[in-house]
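Working notes, structure below.
FYI, not all chains are in this one, though none of them got moved.
Chains here go by letter, A and B, matching the order in which they are written, and residues are numbered from 1 within each.
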Amino acid sequence: MPIVRIEMWAGRTQAQKRELARVITEAMVNIAQTTPEATIIIFEDIPKENWAQGGVLASDQ
Amino acid sequence: MPIVRIEMWAGRTQAQKRELARVITEAMVNIAQTTPEATIIIFEDIPKENWAQGGVLASDQ
């Protein structure tokens, strides 16, 4: 605890995930008074054909 | 907001997802008083070997 789950479109690089993991863990520790070891971050890569906004798939926009 | 998340077995076509996105967004706008732009729909395709009911994997049934 805490668990942070980040849904983004597929295509972010490992370098971006590595940096997000570092910075968001730091924010959780500083602001929410937890420890780095207790902070879990999970990324979910969503393909554009599995995401819609305004009633239209992102892969059709 | 709102966010609608639809878990289905893998195998639905893009045409089916496109139609679901259209119809469900319409339902959210008409019934829950939101806008199409504020309505996000995410599909998750679950393989049959990752789903169990009655204690048995769907891929074993």
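Note that in this section contacts are C-beta pairs under 8 Å (C-beta built on N, C-alpha and C of every residue); 3 or more make two chains touch, one makes a residue touch a chain.
All values derive from a computational prediction rather than experimental measurement.
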Subunit count for the whole complex, all chains sharing one sequence, 2 displayed: 6
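Criterion: only the chains that are shown with their structure count from here on.
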Between subunit B and subunit A, distance of the C-alpha-averaged centres to the nearest whole Å: 20
In the complex, subunit B residues that touch subunit A: 14, 17-18, 21-22, 25-26, 36-37, 39-45
In the complex, subunit A residues that touch subunit B: 7, 46, 49-57, 59-60
